[in-house]
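The block underneath contains the structure these notes are about, expressed in structure tokens.
Omission of a single protein chain aside, the complex is shown with its protein chains in their original locations.
Per-chain residue numbering starts at 1, and chain names A, B and C are given in the order in which the chains are listed.
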Amino acid sequence: MSAPSTATDGEADDGPLLDVRGLRTEFRTESGPIVASNEVSFSLDRGETMGLVGESGAGKSVTARSLMRLIDSPGEITGGQVVFNGEDLLQKTEAEMRDIRGNRIAMIPQDPMSSLNPVMTVGEQITETIRRHQDVSKSEARQLAVESMDDVGIPDAEERIDDYPHEFSGGMRQRVLVAIGFSCEPDLIIADEPTTALDVTTQAKILDLLNEMQAREGTAVLMITHNLGVVAQTCDHVGVMYAGNLVETAELGDLFDRPRHPYTRSLIDSIPEVDTDYDELPTLDGAMPDLGNLPSGCNFAPRCPHATEACRTGGDPSLDAVGDGSSRAACLHADDLDLSESTVPEAGTGRRDIDRTGEPLFEVRNLKKYFDAGEGVFGNVHLSWEGGGLPTVERRHVKAVDDVSFDVYPGETVGLVGESGCGKSTVARTALRLLEPTDGEVYFEGQPLHELGSSEIRSLRREMQMIFQDPQSSLNPRKTVGQIVGRAMEKHGIATGEEKRERVGDLLERVGLSRAAAGKYPHEFSGGQQQRVAIAHALAVEPKLIVCDEPVSALDVSVQAQILNLLNEIQEEENISFLFISHNIGVIRHICDRVAVMYLGKIAEFGSIEQVFSPPFHPYTESLLSAVPHANPDRETDRILLEGSVPSPINPPSGCPFQTRCPKKIGDVCEQDLPELEAVDGDDHYISCHLSEAEMSQRDSFITPSKRAETRPADSD
Amino acid sequence: TGGGADDGTTEDSGSSGGSDGTESTDTTTASGGKQGGTLQWGGAVPVQGLDPHIDTSAASKRVLENIYEEVVALQDDYSIQPHLAESMEESDDNTLLTFNLREGVTFHNGTEMTSEDVLASYERVQNGDYLATGFFDHVEELRAPDDYTFEVQLTEPFAPFLAKMATAELSVMPAENAEKDMVEEPIGTGPYKFESREIETSFTMTRNEDYWGASDEDGPFIDTIVKSEVPDPSVRLQSFLADEYDFINGIAPKDVSRVEQAPDVRFEKQFPKSLVYLGLNCDVAPFDDKDARLALDYAIDKEKVAEAALYGTGQTTATPATPGSPWVNPDIEPRPRDLDKAQEHLDAAGMSDGYTATFKIPQSYPTQVQAAEVIAADAAEVGINLEIQQITWSTWLSDVYSNRDFQATTSSYLALWYPDVSFYKFLHPNGAFFFTNWVNEDYNALVEEARTIYDEQERAELYHQATEILHEDRAGHLFLWWQPSLYGAGSQYKGDIGAPDGSTLQFADNWLDR
Amino acid sequence: MATEQETDRGRFTITQSQRDRIARFVRKFRSNTKAMLGFSIVVMLVLVAVFAPLIAPYPIEQTNIEDRSQAPSVEHPFGTDDLGRDIFSRVVMGSRISLYVGFGAISGALVVGAVVGVVAGYAGGLTDEILMRVMDAAMAFPPVLLALTLLVVLGPELSNVIIALAFVYTPYIARVSRSAALAERNEAYVEAAIARGESDSRIVFSEVFPNCMAPMLVQGSLNVSFAILAEASLSFLGLGAQPPRPSWGLMINTGRGFMETAPWMLLFPALAIGIAVVGFNMLGDGLRDVLDPKVEAIE
Partner (left out) sequence: MSMYNYVFRRVGFMAVTLFFVTLIAFAVTNILPGDVALLILGPNATDQSLEALQTQLGLNRPLYVQYIDWVIGLLQGNMGESLRFGEPVARLIAERLPRSMMLAVAATLVAVVLSVPLGVYAAVNQNEAPDVSASMFAFVGISMPIFLWGLVFILVFAVWLNLFPTGGYVSPSEDLVGSLTRLVLPAGAMGFALTAYIMRMTRSSMLEVLSEEYINLARAKGMSQRVIVLRHALKNAIIPVITVIAFQFSYAFGGVVVLEEVFFWPGIGRLTLTAIQSRDIPLIQGCILVVALIYMFSNFAADLLYAYFDPRIRYGGDD
């Protein structure tokens, strides 16, 4: 496997593998040039992993693509050097670059679903890389491809090589992409958010795989992510990007122990951690400036709690070494500030107690929702060829929600957590009767929702509101914010005319927007602001229950914290109940009183946060919790990696739905009998498992309430 | 309905059966001087039905006249002479017609023609529902006393009968075919045999080797005649000029000068072919008012209309009688355009500001559409607003002709060499093609009387009087022009083109000189 | 359904952000050559049509046989036709017919198609299935053929041409608006409106509908050009506009017989049709580029 390396070994051994100096990439847009990557400099040694973190739009991907010279018009690399193996890539011809791409520098893209060509088999996609860069025959290339698929842990590689991408699950596709990346034994792999699109359990597996591959091949990795947890688990070095600039680089330990840039500090603080407990998440106000319209001083100054007059003028500071560690930071005050302490207030008191003695506000009993599989009226009609002979016609259903029961008390937040596709959103929609339930009962303040006619439901809607994941899509783009929020009031006769306007203004201020926002259209706001508008819309009718379906998943961490705080605050004031859906355990942990863990349309475990996050565990809960990457490089969790992927809800497994992947499966009983959701240790913690309580309690709690300080060992300086 | 018809009204329509087949391959065999060859004919209107007794369309006749023959035949001088008969006799009271049939005439299927066949053919028409059936109201008896004698006994003197006998509506077919309601494969005695056809695509005839009248002078010479149906006049002309056809019919008047100037091309004009008229419905407003009709008559510049449509190839007229025939009243001229008079008549009709009427034009006749535009423009000058509506032929048949649901229209008759058709069929309320609702008892009496008169002079006098009434009373038929048949042929195409009636074709004495 | 904010300031005053929106659209539109070119052509056509009687130097119906088939000259820049009428005047007046047919038919199709499409897309399920199958079925008949058959039924009048073409193009609009509505249906704001307790009809017409306008506009603009072409084909077959109306299609139909002897009779009306068709096509294409965020992302 002689790769035509462009560098001699001698040269390569001298300097770093990759030395980026003053890289600058611009986009010419209608509204003027955008510098998406500005004076970026860093270096990376062989075999090292460097993380590149930052909010969305900070310029991470552009930087990565610039390294491979994959910037298209209207973008252009306008300055700097990319020295790779001692040679400046920016000086190379396109043909020379093509020999480097995929060969010496490979890429693992973000979205496994869209990054594989749907009409080519995975084998073709791997072998074409190999044959492009290595002088091997077709069959040899195929052999190599099989090997590389084996290497990344794809079972039965020999058979699966001729499959098409859609026949693989998301995690498996990401493995294929990893295999493609490593297939020519490159010196450098650029992984652009390789796990963002995946569920936690899958993410954990892919990160492990990457670490393992890197260790084996000695490849350097540039890991792009916005998840500090991922960084903490995989990187040696970290670069933090903000508004197109690298604002801090440091070794991993240094970065977390003593960040040198206020932005880094805020980034670390904003993450709701599973193991800590606070009343209010530290937040970073505002949002990243528009790259086309940067402030005159330090880019971060408008949001920086430490900013001085000097910061606001005189241009963006350069990235300079700070202190005697590995850190470099682009901050005027880097030397003066001590950011080693979190700005988080002392450990909080936890969430207030909920009175559950009365009637629940909202009660769901044995809810079922089956969708017709496939599209259209005939979509679910399916020809079955099993049993030979003539095909039989079946009607097939997606059992999205299958017998789910829970309740929500006034002022309480109940969480629904689980991996993608487990039925969380369907529970929410069906419970609110946005979808007609297949079966089951839903009571709101004792009224049977499932029996009400459509007009009665409509008037009840005032009491129950919803907030969605994608704020942009949840606001009608053709209506002003004032119209959107005001409409809800009008509809339910809460206010009209001048009074309505007044109230809309108040409400917008209440959610942290200006009154003037009423006249603007949704697209004029950032994602976080849009979500505030959506919250205002929900609040406009003074509901008693708000269902929040992943309200912060689409937002950057800093903004996410703002929204979570806002929701908590509102609940405190208005005593609203929340049904809160998320796949982010940290968020659930932070905002919920009780949580239901869902798997394949059923509830696996239900109880208070303390109960669910402490033993006894449902085996699924346990592996879910263990897989969460912590933004703490010193913390190692004993992760339970699940085998395989979630079965199809069209044909769920017999017995316990989790039995196909359960690491603690005890035998036939799991395959045959569906376990009841039974109370354990007291009357309000329910687990659906055949295991005994002892078997479910072999691990310590994932939370150590009120002990935040202790879990941060690196405080001493 | 009374009275049969000579030719149909226009070159379209018809409903009848047919057969199909595939085109034959061209085989050009030249046996002696003129004989042999394949004539490629670019035809204007597709051949319609193949039953001569029922199909009214000229397009069918153009081929059928070569396949079928009649007992008597029309000559170039419009006289009628025995044809399948060797001789004929008319009794003194004009009620008994006796024909001595030729011997040795064979049908295309090989059987000999006898008086049985003639009788069967005539009885078919008499007892069926065919074009000429009405004429048999005047027939007392048909007789075939021996194999070669055929007799027609009329109830009274009825001059049009003999003329009708010269048309395809009374052509002779084998007795076995005459028993069928619908003839699908035409079998006649003519110089050409039906070979094959594909509806709307092509029609092929081959030379009848055993033709009774075959001779070195009169043919038939050409082995095969292939008619390709090319309805679009521009396309037809272009193909002809690109040498794809030896012969085309239906040249548009506007293209005449082009054809005349084209090298190696024979341009042939046969006048007259048909009469185009403006039809006014005399039963509904505004044309139920004679003054309204007259106002329109005076508003139109007929010379200009004819010129616009015909480019000098036609001739205006005020009578339905064929130009050059004794039936033409030489004193009657089309009214000249006179806007003052038009206004006077409008005033008289109580429509001083003019009036509005729909003007339904069959779209398949570009000359009529052009004429309509000029007529409408002329009429507009006195406030008469004619709204043109192009309609399909079948709509014309059902709406205009059948339901008489129209105000103004245009249409045409084919060359009406026999006066009864011109004066009776279209203008007498009992006529087969009466639809403009113009009724005048004096006129009716004149044309009825004319039918019984055999003396040319005497009949002509009656028709002259009838024409006068037509003109003075401004009949529902406002005659526009007589137009010719226009043919183009390659210089290799020899012989006289056309047939005595002006609208059909007889190929027997034509040959190809390649 | 304007909120107080709007009504207070009067319906037709626009807010700053509306102005921004419009300005953004205008900027993008102006930088798109195709859109601009198409737009200019359409505007020019409309102007010609509006001021046609002022522009046309001759009366268009008066025949003049002496001057028939004259080649283009100073008096008759486009020549004269077979009946001696000034072709320039007729082409100019003809723009009225083409635009009347084009706009008329497509407005009709837009109204019906949009309602059918949006309702189908929003309602989904059996309603959608049936409506769309009906539209599919209607689309299965080639436009000109169906229009032709309808015109035989309705009679050859310009207003009937419009009705027939509106009928024929309805399914095309319906299809486009359905897929737009389907896409909008999945947007969370629709669910938000349901959650707010809005009635279906209000959601369809007030929430979903305005968001489906862009693709309908694009399709509509393209279909105007189809309708103009279809009118020409119908005139060719004699069932479109009736003589002596100066329909371009009718003029082409007459002119084709003079293709070699008097080519100007064909050339100028054909050019007029070509320009109009290209104009609406470019406008539609350009609008698509300007309105479609995906295309924007690409370009």
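Annotations
The working rule: a residue touches a chain if its C-beta (ideal position, glycine included) is under 8 Å from a C-beta of that chain, and two chains touch if they have at least 3 such contacts.
The structure presented is a predicted model; accordingly, all values stated were derived computationally and were not measured.
Shown chains touched by the hidden chain across the complete assembly: A, B, C. Summary of contacts with the chain left out: across C:139, C:212 or C:250, the touching residue is C:139. In the complete complex, the hidden chain is touched by one of A:20, A:36, A:53 or A:68, namely A:68. When the missing chain is restored to the complex, the residue among C:42, C:56 or C:252 that touches it is C:252. Within the full complex, the residue among A:31, A:91 or A:114 touching the omitted chain is A:114. Listed by residue number, the positions of subunit B touching the unshown chain are 1, 13-18, 20, 22-23, 25, 49, 54, 56, 129, 131, 182, 198-201, 228-232, 234-235, 238-239, 241-242, 244, 364, 392-395, 397-399, 401-402, 432-433.
Counting over the whole complex, subunit C has residues 34, 129-130, 133-134, 136-146, 148-150, 152-153, 225, 229, 232-233, 236-237, 249, 252, 256, 259-260, 266, 270, 273-275, 277-278, 281-282, 285, 294-295, 297-299 touching the chain that is not drawn.
Residues of subunit A in contact with the chain left out of this view: 68, 70, 97-103, 106-107, 109-111, 114-121, 128-129, 132-133, 164, 166-167, 177, 180, 373-376, 378-379, 381-383, 385, 391, 396, 650.
In this section, only the chains that are shown with their structure count from here on.
Subunit B and subunit C have centres, each the mean of its CA atoms, that are 47 Å apart.
Inter-chain spacing, taken between the CA centroids of subunit A and subunit B, is 88 Å. Looking at subunit B, one finds that none of its residues touch two or more other chains.
Shared interface positions of subunit C, defined as residues touching 2 or more other chains, are absent. Put simply, subunit C touches subunit B in their complex at residues 61-63, 65, 68, 82-83, 152, 155-157, 238-239, 242-244, 256-261. Within the complex formed with subunit C, the residues of subunit A that make contact are 30, 376-377, 429, 432, 434, 457-462, 464-466, 468-470, 473-478, 480, 482-483, 486-488, 490-492, 496-498, 500-501, 518-521, 524, 534, 537, 541.
Only residues 233-234, 252, 254-255, 258, 304, 307-308, 363-364, 366, 369-370, 372-374, 376-378, 380, 387-392, 395 of subunit B touch subunit C when the two sit together in their complex.
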